[in-house]
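Heads up, one of the protein chains got dropped from this complex, but the rest are sitting where they should.
Up next, subunit A:
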């Protein structure tokens, strides 16, 4: 089995990212991406796919898995879409600026309730 991305041709990656070499925004692995626009003809096919996949919130890792592309490449494409206002990004919130980096206990309580209800 050969997955796309792993042995992806660098030229192809360059095309996908429209020549951009780095992401202009930060996307966590679990940043949830939502389309703000329907795909339009003429758009690059991966961009159209992303917009379709993100009609409902979809994490960056899920997009990477669906597109069969490394997260790195997906991040660059997402920055591009974000800059054009075609998507919005919901970033993870865990600690409301706590210096110790620990998650808020209120959030953890919600997580516990959710897990117990599984």
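The rule is short, and it goes like this: a residue touches a chain if its C-beta (ideal position, glycine included) is under 8 Å from a C-beta of that chain, and two chains touch if they have at least 3 such contacts; residues count from 1.
Everything below uses one rule, namely that contacts and distances are computed from a predicted model.
A chain of this complex does not appear here, and its UniProt-recorded name among "L-lactate dehydrogenase complex protein LldE", "Diguanylate cyclase", "SigmaY antisigma factor component" or "ATP/GTP-binding protein" is "ATP/GTP-binding protein". Mapped onto subunit A, contacts with the missing chain fall at residues 3, 5-6, 10, 13-14, 17, 20-23, 28-32, 34, 55-59, 61-62, 64-66, 70-73, 75-76, 90, 92-94, 98, 100-105, 107-116, 118.
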